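Quick one: the structure is below, and I'll ask about it shortly.
A single protein chain has been removed from this complex, and every other one stays in its place.
Read from first to last, the chains carry the letters A, B and C; within each, the first residue is number 1.
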Amino acid sequence: MANKGAAILECEDVTVEFDGFKAVQGMNLQLQKGELRFLIGPNGAGKTTMLDVICGKVRPSAGSVTFGGKVDITRKHEHQIAELGIGRKFQAPSIFKDMTVMENLEIAMRQKRSVMATLFARMNSEDEGRLNGQLSMIGLSSKGSWRAGGLSHGEKQWLEIGMMLMQEPEVLLLDEPVAGMTDKETDKTGELLHEIARARSVVVVEHDMEFVRNFASKVTVMHEGKLLKEGSMEEVQGDDRVAEVYLGRRREEHASRSTA
Amino acid sequence: MELFILQLFNGLSISSILLLVALGLAITFGLMKVINMAHGELIMIGAYATYLTQNLFLDYMPASMFNWYFVLAIPVSFAIAFAIGLVLEMGLIRFLYGRPLDSLLATWGVGLVLQQLARTIFGAPNVAVKSPAWLDGGMQIFGGTLLPYKRLFIIALVIACLVAMYVYIYRSLEGRRMRAVMQNREMAACLGVSTRRVDAMTFAIGSGIAGIAGCALTLLGPIGPSLGTYYIVDAFMVVVLGGVGKLVGTVLGATGIGMFNTLFEYWTNASLGKVLVFVCIVAFLQWKPSGLVAMRTRSLD
Amino acid sequence: MQLTRITGNRLWILGAYLVAAAALFSAPLVFSDFRLNLLAKFLAFAIVALGLDLIWGYTGILSLGHGIFFGLGAYAMAMYLKLEASGGKLPDFMGWSGLKELPLFWMPFENFGAAVALGILIPALLALGLGYFTFRNRIRGVYFTILTQALVIITTTLLVGQQAFTGGTNGVTGYSTLLGYSLASPETKRVLYWVTVAVLIGIFILCRYLTGSRFGKVLRAIRDGENRVRFIGYNPAVYQMVIFTVSAAIAGIAGMLFVLHVGIISPSMLGIVPSIEMVLWVAIGGRGTLIGAALGAILMNWAKSEFSTAYPEGWLFFMGAMFVIAVVFLPKGVAGLFQWRGKDRKKWLPAWARGSGGKLRTGEKEGSVPQG
Partner (left out) sequence: MRKGLFYQFALLIVAVSMVLAGCGANNEPASSGTNAPQESSASGGSDNGEIKVGILHSQSGTMAISETSVIDAEMMAIEEINAAGGVLGKKIVPVLEDGASDWPTFAEKARKLISEDKVATVFGGWTSASRKAMLPVFEELNGLLWYPVQYEGLEASPNIFYTGATTNQQIVPSVTWLLENRGKKVYLLGSDYVFPRTANLIIKEQLKAEGGELAGEEYTPLGHTDYSTIISKIKAADPDIVYNTLNGDSNVAFFKQLKDAGITAEDMTTLSVSVAEEEIRGIGVDVLAGHLAAWNYYQTTDTPTNAKFVESYKAKYGADRVTADPIEAGYTAVYLWAAAVEKAGSTDVAAVKEAAKELEWDAPSGKVKIDGETQHIYKTVRIGEVQADGQFKELWNSGEAVKPDPFLKGYEWAASIQQ
């Protein structure tokens, strides 16, 4: 479907400073259309900060982020970036908890976002169809009129993914989508992710190697704010430096976990 | 020249009063994120505590001792305001952590009740506090300029309070616990710090300092049920302008407002001066929403 | 089946509203002139409460400066009435203050239409201006609230200080006619009462529409998590600005009606205390429900008028206590009491109001954008 080869997102030489501390230094990242990319690395490697830069939450002190081959988004506000088609899911579920599940999806739905448009917006049958479809996709069909705050942790995560999908972004940024989930929930999230990755470009920050291994896709390893290695899971796992800074430390733990 | 020095001193004096009034808030608002609108009423309580101490000396102590009532009044004001702050924290404020706007409204209600309580106990009219004789008069400098002892005393008192607070927060075990809880509540709790106790103590200390402010204000102004309402908004402006959560910011905020207030008041008149100061604060906060000394964090919230 | 039950309920509610509207319209048949005048004043307050609820209850922004918007609307109407009462001469207080001719900015208020338009526009523009800077600079929560207080101080000090132009602390009073009809006559009063009821109903319907629309849902989303809204692609600053402006305009309208019923406006009505009292009506009635806000305003003022006479001292105790209780234990106000037996009985409190003590702080993180 998508013409592979055209980068939809290109980060060049991105540097982020917090009070002199360089969280990200000269990071490069290229994302192809339709690609599913995992961003891994030990704590404090700058993964989340990278996502923050792309979605506009953090302004880089140097470098550029180009979207769709032409737009530099480092000068844009968060909401403008979101409107361009970059969606972000945060680590902790951040849904609107005093609104119903359906309302959450409704305002996230792709639509004109101006005051005038929302003032006179009418729900047509097409919209309703889309909302209901999304609701069943994230498995919350029976809970459409629940207060979102009343959902379980996993359900909140799915709702948030559902909200992102309603936005119909071209690029999705997911920060640890399976953190804190039960095994069963993790599996279901994995399915969701496969589904999502089919139609769009996705960047996932993840710690759970087991989860990452289920996807045959490119992995980028970050360490101390810099790019350490980029390649397939096998290549990355075979790399000595990666093993040293990251996998080395986790191999033991990981082994015990897979045998459990 | 003489006028210039006098005005400089006046500005300093107003700054010191503002700082004294705002110090307690800097703790309750700056550290605990509780908007205590009853802060002004705690100041009022401190003032009435001074009045009561004075009356006790008048009634039970020899007249020669009278001048020393004020020395006792400072700790008494602190203690009474501290106790009321403690009760307030345990009975109300603890339900309001994490809801700053609600704490604003609820404590406003408390302030209303305290004012009315004062009116019921002491009557609506102002009461008089006779300042001790050793604070009468002033220091002559450069021939003519007279710096009143009372204002000098308040400046000294503020410095003393600041030093005490610094030592308490940064040099004592209790203070370390307090900082730990304010920075990372869960972690502190995990490490065995009783967060409930620290919360209560912190709030009570903030209240106690308001009591000291009330005691000092009896030297210069009226003592009545609505005393607190004159200072509360100014106090908030000092803390917000200075930057929430930083003592240095509060000091700078108070100095800034005090100096500009004196300057504008001298140039124009008292009403316009006040308006100008507030306009400047609003404009400044548009430019630097987190105040003079900002706490930099990676968090957006 | 589900559908019919909902429509059934809707009919009931519609019926209830119609009965309430009819009762309000027919009040002049039952009430003495004095009581009617009181009720009219309360209805004007209910209008402000609706506007305040839009911004506080639905969008989560606490304004302690609505007294200003209310007051500016009131002053606009008062200036018109004063000029009409002065009959071409200089208003009396200008004379005492040494003015020789009418200041330029008073001129437009000679015309009723212009005065009404300005009574809505001035508060709206002031709110827009303040909102433009503060919301764009992402000043919110407590900081916004404290800024509104600063605005109150600025406005009242200016109004009091510029006596020659504003009437000073006395305010503007001593009116005689409105468009030629005597304000003192019972007929005019009755008509003005009906006008107030009609405006209240109109604004209620407007608020109802606003909060029910997708626009309203975005507002509630902003209340729940402003930053999150940004990442779905809405610009919260614009939404906040718009609703703050609408809210201020509504307060201005209420102020104009207030002056017509009460016959005086003075800077004390714009102060911090009345501004907080307005918030109290909404808090006690129930923030986030329109009917709660409106009834809160009416009931609190009615209670104040009745009890303050009998127990002038007890009244303040009562009001302070009500404030504490409503905020701490009834975050949804009295209206919340009637809602809590819905489906999710245990969840009738919003998350931020549930639980107690230190737990809340951690709970709060959820929903807001987490740290990087």
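The rule is short, and it goes like this: a residue touches a chain if its C-beta (ideal position, glycine included) is under 8 Å from a C-beta of that chain, and two chains touch if they have at least 3 such contacts.
Computed from a predicted model, the values in this text were never measured in an experiment.
Using the whole complex, pick out the displayed chains that touch the missing one.
B, C
Of B:L58, B:V71 or B:A124, which one is in contact with the hidden chain?
B:A124
Based on the whole complex, identify which of B:I14, B:A49, B:V238 or B:L252 touches the chain you can't see.
From the options B:I14, B:A49, B:V238 or B:L252, the contact with the absent chain belongs to B:I14.
Among B:E41, B:E89, B:D102 or B:E265, single out the residue that touches the unshown chain.
In the full complex, the listed residue that touches the missing chain is B:E265.
With the missing chain put back, one of C:Y209, C:W302 or C:F329 would touch it. Which one?
Checking each option in C:Y209, C:W302 or C:F329, the one touching the absent chain turns out to be C:W302.
Just the residue numbers, please: which parts of chain C touch the chain that's not shown?
Looking at chain C, the ones touching the missing chain are residues 5-6, 9-10, 12-13, 16-17, 19-20, 23, 27, 30-35, 37-39, 41, 92-93, 95-98, 157, 160-161, 163, 168-171, 173-175, 184, 262-264, 266, 268-269, 289, 291-292, 295, 298-299, 302, 305-306, 308-310, 312-313, 315-316, 334-335, 337-339, 341-343.
Could you list which residues of chain B touch the chain missing from the display?
Counting only chain B, the missing chain is touched by 3, 6-7, 10, 13-14, 17, 116, 119, 124-131, 136-138, 146, 148-151, 219-224, 226-227, 229-231, 262, 265-266, 269-271, 274.
Keep in mind that, in the parts below, only the chains that are shown with their structure count from here on.
So if I look at the partners of chain A and the partners of chain B, which chains show up in both lists?
Expected: C.
Measuring between Cα centroids, which chain is at the maximum distance from chain B?
In terms of C-alpha centroids, the chain at the greatest distance from chain B is A.
Nearest chain to the global Cα centroid?
Per-chain C-alpha centroids compared to the overall one single out C.
Roughly how far is chain A from chain B, centre to centre by C-alpha average, rounded to an integer in Å?
Spacing between the chain centres: roughly 48 Å.
Provide the C-alpha centroid distance between chain B and chain C, rounded to the nearest whole angstrom.
Taking the average C-alpha coordinate of chain B and of chain C, the gap between them is 32 Å.
Find every residue in chain B that makes contact with two or more other chains and list them.
298, 300
Two-or-more-chain contact residues of chain A, please, as numbers and ranges.
Each of 23, 57 in chain A touches at least two other chains.
Any idea which chain A residues touch chain C in the complex?
Where chain A meets chain C, its residues are 23, 48-49, 52, 55, 57-58, 77-80, 82-83, 87-88, 90-99, 103-104, 106-108, 113-115, 118-121, 146-147, 149-150, 163, 167.
Residues of chain B touching chain C in their complex?
Listed in rising order, the residues are 33, 35, 92, 94-102, 104-106, 108-113, 115-117, 119-120, 185-186, 189, 195-196, 199, 233, 236-237, 240, 271-272, 274-275, 278-279, 281-282, 285-286, 289, 297-301.
Give every residue of chain C touching chain A within the complex, in rising order.
Touching chain A: residues 210, 213-215, 217-218, 220-221, 223-225, 227-236, 238-239, 242, 344, 347, 350-351, 365-370, 372 of chain C.
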